[in-house]
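One protein chain is absent from this view; the other protein chains keep their places.
This part shows chain A:
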Amino acid sequence: MAMVWARLAFIVGILSLFHAGYSAAQHRAYLRVTEQEYTALPTDISVQGLLSLLLAMYGILHIAGDFKEIRANVQLQNKSWETVGNRPTFYTFAHRGRALSPNYVMPPSSSPQDMVETLPS
């Protein structure tokens, strides 16, 4: 819900900014036509421009989300070697974890102990 308001605020801010810019251009054209001096923009146009800038900034900050910490080592504080030293492109699957799956089939081995265990008692 907050996202919808943020998006709305951003769009309204940008449109209002364009509107302020367009009206400033119109104002200058009017002054040129009536041969008046151009000293400053009328206050309402500049106030509108400033407010629409702030509105657009508010909207975009909510859309963009949280800031990330600027110090590079702070986000590593709680990470262990397990996560940082993980190398997903080098995963091997030939480990003992295979035996934990329900599909595991014991490989036929020929050690003397197994032969003893399979002797008919």
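Assume a contact is a pair of C-beta atoms (placed from the backbone, for glycine too) under 8 Å apart; a residue touches a chain by one contact, two chains touch by 3 or more; residues count from 1.
Here is the rule we use: contacts and distances are computed from a predicted model.
Only one of "ER membrane protein complex subunit 2", "Cornichon", "Proteasome subunit beta" or "MTMR8 protein" fits the UniProt record of the hidden chain, and that name is "ER membrane protein complex subunit 2". Considering the full assembly, A:Phe93 is the residue among A:Tyr38, A:Phe67 or A:Phe93 that touches the omitted chain. Touching the chain that is not shown, out of A:Tyr38, A:Phe67 or A:Trp81: A:Trp81 (per the contact rule at the top). By the touch criterion stated above, the residues of chain A touching the omitted chain are 72-73, 76-94, 97-104.
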